[in-house]
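Of the protein chains in this complex, one is absent; all others appear in place.
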Amino acid sequence: MKKRIPLFIVFLVGMLMIIQFFIPHRLSVTFYTGFLNWFTAMVLFALIIGIGTLLNRHFKKIKRKDDDWGFSIVTITGFFGMLLIGIFGGIGEGTLFMKLFEFVLTPLQATMFALLAFFIASAAFRAFRARTFEASLLLIAALIVMLGRVPIGDKLTFGFASTLTEWIFRIPNMAAKRGIQMGIALGMIATSLKIIFGIERSWLGSDD
Amino acid sequence: MDIIKKILHLDRRIIFLTLFIVLLITPFIHLEMKINITNPTRRIFNDVEEMSEGDPIIVSMSYAPFAKPELYPMTLAFLRHCCMKKLRIIFVATNEAGMSIAIQAMEEIKMEFEYEHGKDYVLLAFNPVLSAVMLGMGESITDIFPEDYYGNKTKGLKVLKDVNDYRDIKLLMDFSAGDSPVWWVVYANTRYNQRIGTGVTAVMAADFYPYLNTGQMIGLINGLKGAAEYETLINHTAEATEKMTSQAIAHIVIILFILIGNIAYFIDKRNKRKERHGTA
Amino acid sequence: MELLSNILNPWNLLAAFLTFAIFSFLYKDNPFYKFAEHLFVGVSLGYSTCIIIFNAFIPKVVNPIFTDFSHNWHLVIAVLLGMMYFFRFSSKYRWLIRFPMAIQIGFTAGISVTLRMDARLFKQLKFTVMPLDNIYTIIVIVGVISVLIYFLFTFKRKGILNPLAKLGTIFLMVGFGATFGNTVMARISLLIGRISFLLKDWLHILE
Partner (left out) sequence: MGLSLKPSKLTSLPENERMSSLPLYRIRGVLIIFYLFILIIPVFGKQFNFKAFDTPNDSGNSISIYLTVTDNFSTGRYVIYRIDEDNNEFEVVNFELSDSKILEFSFIDSNVKDGVGYRYQLYYTKKNLSSYFILSETSFIYSSPQWYHKKKTPVLIGILIYVLVLFLSILLAKRGGIKYIRKLPGLDAIEDAVGRATEMGKPVLYLTGLERISNIATIASLDILARVSKKVAEYETPLLIPCFDPIVLIIAREIVRESYSFTGKPDIYNEDNIYYITGNPFGYVAAVDGIMMREKPAANFYLGAFYSDSLILAETGAATGAIQIAGTDSPIQLPFFIAACDYTLLGEELYAASAYLSRKKELLGTLKTLDIMKILIMIFILLGSILITFEIDITGFLIR
């Protein structure tokens, strides 16, 4: 019963969602958007639990005086600071909330993302060795596209790189992407159907 | 021989440092570069060009500040174009930080074109359940967004006058660092036939070529290069065009690293073969 | 003087400091990075919580319930379902959290079936089927089929399947290489953006 009811709910909700796709009637639309609003209502409570697990972890670190426990204070202060500033100071233009967004969150996100420039260079250096036939293909395609994407590279190859880049994107790359995409679509549908029909029950924990 | 081994197992921090130094110097170098305009960019430009004054369009902000270097220049260029054409701009965000970027962008250009919030453009509130937003706007924009970003009632806003759902929207332009354009296609185009254009990071661009071919997306602005193209199209040279130099030199540096790595690999392989022959 | 005050502007200093703190991770893990990382987690969580409360929960849940209860009473059920997540703290009723879980998972599964079939599969198929009157279309079709053969799970790769699966590998590798090469530009532009913040917005060396 502890498993049967949830499995039945999954089946019911899943089937309703499939059926409503075929019904253009207002009722179906209302039903659907109503459901979506439900998730907006539900997500907050999950978030509260989520935040609880994070804070709990950091409080424990502080209490136990683990390594780096001082940094846990930074996280906790950062969270409550931002939350209270937002709740009491508002979140519109010109508020402290937006200032913190602009001068703390923005540089942090942007810099974290910018690390990718370094990592892509080092990954390219390590991985792009003509060890096997497949690896050589990867290497050559990557080199051509890199040259084809910038004006200088194109000049160096007398326009050859950009023409070939365009060709690679339109023909082999497209074929590969389509093949992968179709496979993924099949996989997604299979996974969804497995779950709806209760063939896959592992999301409930053990399925045996 | 030692040097070959060293190159093969090069400390990645040397690559990091080289790249950093190169990019620190290149902004001071100016090279004239001719930017050729690709078709997908031109198609977006033409679509906007053909609209008439007061036509409403939706601009979806689907990126967080981390993607700003790549997407902000094209966002600005596109919005500038919309303002030139005096279109009504409706901003939605599929990313919680998207609205902040929209605010920033409008701050930059609204004086020049005398755009006013509520009258010429509107920032709708962010709703974390994307599918709700994307589908809901097919039924009623003011229902799914009862309030705008500042908490005003959306019903009665001048900019939303006679704008009910997708059918009133000429173009939905999504600036995205993720796969949100696919979701717009799935929800807005598949269900409601909304015309969709996108501006995406170069990484994602490759993924969207199939959608361009199928016509599910009308056009696509591809990364910083696309932004430079759009800047050229609207005759307003800015950030993107300037950054193409650094871009080009960095590419050459990385290609050199790959070549050096491969040369070292081949020398090493030959040496090993020689050694084996020697001992045999 | 104006320049100096810009450099010393506490907000700019903070942003520049955080930029360097994250970059320092490239050398090795260190206290500056740890500080930036922990601050990042705390502040971003506080930020998104505020946004969810103000821009979603209040306008979409609280306001509708309190202003127009007769049309929105069902949201109360959703709130109760959300609260069921708290049963995880009870050992006796813990299994009840499977109710909201099941609704969420059922919804995702149901919606995926139709939309994937429609938007991903059918439309990809439609535009793969092309007249075989030029070499490019033929290459694309051969490519798609060989990639699909590569992914077969329950058929032994023998006979014609073997070379076709190999061909699929070739298409995949060229595609992956192209994607990788194309991404380099994007990633470099991110770093250019950060450097231009340091040189332009902060130090004003570059105009």
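Here the chain labels run A, B and C in written order, and each chain numbers its own residues starting at 1.
Criterion: a contact is a pair of C-beta atoms (placed from the backbone, for glycine too) under 8 Å apart; a residue touches a chain by one contact, two chains touch by 3 or more.
In this text, all values refer to a predicted model and were calculated from it rather than measured experimentally.
Student: The complex has one chain that is not drawn here; which of the drawn chains does it touch?
Tutor: Looking at the entire complex, the absent chain's contacts are A, B, C.
Student: Using the definition of touch stated at the top, determine which of A:G50, A:G70 or A:G90 touches the missing chain.
Tutor: A:G50
Student: Among C:V61, C:V79 or C:M101, which one touches the chain that has been omitted from the display?
Tutor: Final answer for the missing-chain contact: C:M101.
Student: Against the chain that's been left off, what residues of chain C make contact? List them.
Tutor: Missing-chain contacts on chain C: residues 22, 25, 28-29, 33-34, 36-37, 40-41, 44-45, 47-48, 85, 88, 97-98, 101, 104-105, 107-109, 112-114, 117-118, 121-123, 125-126, 128-133, 137, 141, 144-145, 148-149, 151-157, 172, 175-177, 179-180, 183.
Student: Since one chain isn't shown, list which residues of chain B touch it in the complete complex.
Tutor: Counting over the whole complex, chain B touches the hidden chain at residues 12, 52-54, 64, 66, 129, 131, 139, 161-165, 167-168, 177-179, 190, 201, 203-204, 206-207, 214.
Student: When the complex is taken as a whole, what residues of chain A touch the one chain not shown?
Tutor: 18, 21-29, 39, 43, 46-51, 53-54, 56-57, 60, 67-68, 105, 108-109, 112-113, 115-116, 119-120, 122-124, 126-128, 138, 177, 180-184, 186-195, 197, 199-200, 202-208
Note that in this section only the chains that are shown with their structure count from here on.
Student: Take the average of all CA coordinates in chain A, do the same for chain C, and state the distance between these two points in whole angstrom.
Tutor: Centre-to-centre distance between chain A and chain C: 2 Å.
Student: So how far apart, in whole Å, are chain B and chain C when each is placed at the average of its C-alpha atoms?
Tutor: That gives a centre separation of 15 Å.
Student: Of all the residues in chain B, which ones touch at least 2 other chains?
Tutor: 16, 19-20, 23, 66-69, 127-129, 131, 149, 202, 206, 210, 213, 225, 247, 250-251, 254
Student: Please list all residues of chain C that touch 2 or more other chains.
Tutor: Residues 26, 47, 51-52, 56, 60, 111, 115, 120, 124, 178-179, 182-185, 187-188, 190-191, 193-194 of chain C touch two or more partner chains.
Student: Spell out the part of chain A that touches chain B in their complex, as residue ranges.
Tutor: Residues in contact with chain B: 29, 32-33, 36-37, 39-40, 43, 92-93, 98, 101-102, 105-106, 109-110, 112-114, 117-118, 120-122, 124-126, 128-131, 139, 143, 146-147, 149-153, 169-170, 173-174, 177-178, 181.
Student: Spell out the part of chain B that touches chain A in their complex, as residue ranges.
Tutor: Residues in contact with chain A: 10, 12, 15-16, 19-20, 23, 31, 33-35, 64-69, 97, 100, 103, 127-129, 131-132, 135-136, 139, 144, 149-150, 202, 206-207, 209-210, 213, 225, 244, 247-255, 257-258, 261-262, 265-266.
Student: Given the complex with chain C, which residues does chain B contribute to the contact?
Tutor: Residues 13, 16, 19-20, 23-24, 27-28, 66-70, 96, 125-129, 131, 146-147, 149, 182, 185-187, 190, 201-203, 205-206, 210, 213-214, 216, 223-225, 243, 246-247, 250-251, 254.
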